[in-house]
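A single protein chain has been omitted from the complex, and every remaining protein chain is retained in its original position.
So, chain A:
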Amino acid sequence: MTDPGRSRPVLRESYAQPMLGGRESSNLGDILERVLDRGVVIAGDIRVNLLDIELLTIKLRLLIASVDTARELGIDWWEHDPWLTGKNRELTDENRRLRDRLAAIEERLDERQGLPMRVPEQRPREVERRAERREAVRREADVRGGNMRGAERHEADGRGWEWRGG
């Protein structure tokens, strides 16, 4: 007990164990939560990354995301939101990007041809509006404490203290 900060076993025995009531200190749930959801995420030039296959493992991620608690609070929007169920999200993003680029190119073309500026198409805006709505839903869900992706975003941006549900 000379240096409780460093010597893990001492800490585990003297503090952690009695509080856990005899249960194993590192249960699989705690471990899964940490290794799947936290830590350094490296994207880009590696061969395989959980990010790449995240879409396939939505089941697993939902398990981590505490489905029951969320449902109890009425947060089951992901079940109805095709945007969240896999590749659709990528497609939507890509769609938006392509439309933006198309609009920009058309604009430039029009300018070059000396034609009056085109009224921008409705579609890109509509997509954006939908994204905003989703954002709002997510924020709402976030505030209520059970959110999956919103929480992730918080973790990624937030350093230090963050308050949810206030």
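Descriptive notes on the structure:
Basically, a residue touches a chain if its C-beta (ideal position, glycine included) is under 8 Å from a C-beta of that chain, and two chains touch if they have at least 3 such contacts; residues count from 1.
In this section, contacts and distances are computed from a predicted model.
The listed options are "sn-glycerol-3-phosphate transport system permease protein UgpA", "ABC transporter ATP-binding protein", "Gas vesicle protein" or "DNA-directed RNA polymerase sigma-70 factor", and the UniProt record of the chain not shown names that protein "Gas vesicle protein".
Contact between chain A and the absent chain runs through residues 4-6, 8, 11, 15-16, 19-20, 25-53, 56-57, 59-60, 63-69, 72, 97, 145-148, 151, 155-156, 158-166.
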